[in-house]
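A protein chain is absent from this complex, but the other protein chains hold their places.
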Amino acid sequence: MCDHTNKNIYLPYLATVEEVIDETPDVRTLKLVFQDEKVRDSFVFRAGQFGEYSAFGAGESTFCIASSPTRKGHIECCFRSVGRVTEELRRLEVGDTMGVRGPYGNSFPIEDFYGKNLVFVAGGIALPPLRTLIWNCLDLRDKFGDITIVYGARTESDLVYKRELQEWQERGDVRLVKTVDPGGNSPDWDGKVGFVPTVLEEAAPSAENSIALVCGPPIMIKFTLPVFERLGFTDEQVYTTLENRMKCGLGKCGRCNVGNVYVCKDGPVFTAKQVKAMPMEF
Amino acid sequence: MTSLIDTTIYSAITEAIRVEAARILSEGEVTAVVGYAAARRKGSAQPIVINTAADAGQLIFTPSCVNNLAVYLTKAKKEISKTGKIGIVVKGCDLKALVGLMGESQLKREDMYLIGVPCIGVLASTVQPATGLTAETIAPKCTECDAHLPQGCDFVPAQTPVVTKLEHKYAAEIARLEALTPAERWAYWKEQFTKCIKCYACRQVCPFCFCEQCLCDRNKPQMVDTTPRPAGNAAWHIVRAMHLAGRCAGCAECERVCPMDIPLNLLNRKMAMELKELYDYEAGFDVLDKGPLTMFTDKDDQSFIK
Amino acid sequence: MHPEKQKHTFEPKIIAFVCTWCTYAGADLAGTSRMQYPSNVRVLKFPCTGRIDPVFILKAFQQGADGVLVSGCHPGDCHYIAGNFHARRRFAVFRKLLEFVGVDLNRLQFSWVSAAEGGKWVEVVTDLTEKVRSMGPMTEFKELALEEQWSGTIDTPELQEAYNAI
Partner (left out) sequence: MQKYISQHNLDTLLDTLIKRGIRVVAPRMNAGIPLYEPLGSSGEVVSDTLPRRSAKEAFFPVCEDIMSYKKEGQKVTITDIDPGRFPETVLFGVRPCDAAAIPVLDAVFSWDYKDEFFLERRKKTTIIGLACTAADDACFCTAVGLSPSASKGSDLFLTALEGGGYACDTCSEKGEALIANNQALFDGPSTSNPIPFAEPQTDTFDLTKVKAWLNDHFEDPLWDGIATRCVGCGACAFVCPACHCFDIVDEGTEKAGKRRKNWDACGFWKFTHHASGHNPRDLQPKRYRNRIMHKFKYYDDKFGQTLCTGCGRCVRICPVGIDIAAIVEEINKK
């Protein structure tokens, strides 16, 4: 939980944009450094938590904290510019100021994953919520079994974190399976071609002593969960994050609920078992 | 105590509507009938959508049947299945709204089976549902009604409405406001708009507010402030009145449903008066394929233009 | 040969919504002919008067304009044939609405200025600026912007300083 020294729980921390990375034509990653010295040291978060990012004059928007908790001193956020706030964020250059509120929500129970094999499955722009966990695990590599990453997008240019995909591919201790939807590949594409669920079925990671982590648009999750069942994963072994419209991020404004579960307070990280218990309203 | 307006013909009208609805449902001429049914509170009524002839018995028509049911046929109301012909119970003012919607090619006449109602008036929003209909408790719009007997419907009960002459409430209020100075009018409207809490009931019940995404729900660009501060409220109500100019049929649902009793229909009646004066347009029973603000003549007034 | 510019106490803010084919060209002509006119006017270019939505005029007044000018092609000259005819009706009705709500119509001026009428543009802008200058700032919308609902008001110094800044 974040310790709010000041009393106004809606007041954001100010952060300066240190680096701007264009992942795809409309997806951008911003590297942020908190302006206030005290906040820079005291800001502690866990993989899977999210923040409310302010573009002053436009409002706030909700994305996960994309950088790994093991990397101190800065945080990263990755967003696609679709709405008013994200388009305003896109206009920020290096040195500009924006606001960050958080960290909010629960996180991946990384301690329970020690000693287990990990299977990361992500689609399109849903890699960032898993990327924070991937880097977290890679920084503590010896604590885990083998790590498989299945990541796909509509076309090659839609793949985010291309540099890191390269890095993961070259590492010996990670099995990366890149894919693009049929027809999205260019001639010299070295990854697979096919939808993420089918590619996952081919990769067929073993369910024995392993944890699956899924993140993607609702349609992808709907087709990926059955694949995991066929591969022998039980519902407790599969984790996912839900993306609902949020405003306050701390359980007050009443809009992110799926059934009686507040995605911002009781989530965003849930096991497949919890997701199946929720009514179909997300 | 002012005399009760004789509403005995409403029970005969209720009977006629039930028989007609049962007939068109059982013969399969319509897939559903949108009408009024009794609600829990004594004397109150609520809209209802019935699909079987057996349910036709629930239909009623009383002075509490105040809703304009046309809103249920617009594309804003996605929940009601629009397969096949739909029957709808319409008062004169509601029918004018339907005619306006047909003019804007939102609805087709052959998709609707119109059950007209000879209406002598319904209750105002400020009275309890069970009170009797008198010159005091009647809705302001009914004091100026010229559509007691709807025209061009598929079926109208045989009753003829006996109408008592009533003092026109809106015309009097508009005249009073026009006599004030601009500063006094601004103060009056500022006080009214300050009461608004942006619940958008006026927009959601209006048959002509069928936009996919209302100007006020858009934030790229943010033309109208969303917070219910007086500044945002004033902008909202001015934009609403402008977007309904030349389209509003005078069903005064916006004024009826406003939780804060803001006299919203004054704005629409004033616009209607201006359009009558400027372009001789008036909401009526015959479908016009072009509203006053979607057409022009080269002799339009331009005295205000340098 | 600038005319001696007297120091005025109040400089009105005038917003001009103009159509690009006629009035903007007319204003351009006024410029190239070295005609002088008050610099209080801020010109916004639109493809046609038909594109000028009444909510723009409302937004201009809300954001602090003291006077608004809407100008376009003469009837018949419209590049899009009927843009100014529709606009004519729309603004005739919108004027009545603003008048009914209590806005002083002297602050809202409509005009037809063709591409050849640089002089008329200067004349329209100058008249409106002087008229609005004599009327003083438009306080209605400025005061309205500071009004709060009773439950949300706290006597912040900002609010006080804003009130007496009008």
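Just so it is clear, A, B and C label the chains in written order, and each chain counts residues from 1 on its own.
In this text, a residue touches a chain if its C-beta (ideal position, glycine included) is under 8 Å from a C-beta of that chain, and two chains touch if they have at least 3 such contacts.
For clarity, every value in this text was computed on a predicted model and none was experimentally measured.
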| item | value |
| --- | --- |
| Among shown chains, those touching the left-out chain | A, B, C |
| Positions on subunit C contacted by the hidden chain, ascending | 63, 148-152, 154-156, 158 |
| Residues in subunit A touching the chain absent from view | 1, 4, 6-12, 14, 16, 54, 56-60, 82-83, 86, 95-99, 218, 243-245, 247-248, 250-255, 257-260, 262, 265, 279, 281-282 |
| Interface with the undisplayed chain - residues on subunit B | 39-42, 44-49, 67, 71-72, 77-80, 128, 191-192, 195, 197-201, 203-205, 217, 225-229, 232, 253, 256-257, 259-261 |
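Following the convention adopted for this analysis, only the chains that are shown with their structure count from here on.
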| item | value |
| --- | --- |
| Most central chain, judged by mean C-alpha position against the global CA mean | B |
| Best-connected chain pair, where connection means C-beta pairs in contact | B-C |
| Inter-chain centre distance, subunit A versus subunit C - centres from mean C-alpha coordinates, in Å | 49 |
| Contacts with 2+ other chains: residues of subunit C | none |
| Multi-partner residues of subunit B (each touching 2 or more other chains) | none |
| Subunit B-facing residues of subunit C, complex | 54-55, 58-59, 62, 75-76, 82, 85-86, 88-104, 109-112, 124, 140-141, 144-145, 147-149, 152 |
| Subunit A residues within the subunit B interface of the complex | 58-59, 83-84, 87 |
| Complex contacts: residues of subunit B adjacent to subunit C | 177-178, 182-190, 194, 215, 223-224, 228-231, 234-235, 238-239, 241-242, 245-246, 267, 270-271, 274-275, 278-279, 292-294, 296, 298, 300-302, 304-306 |
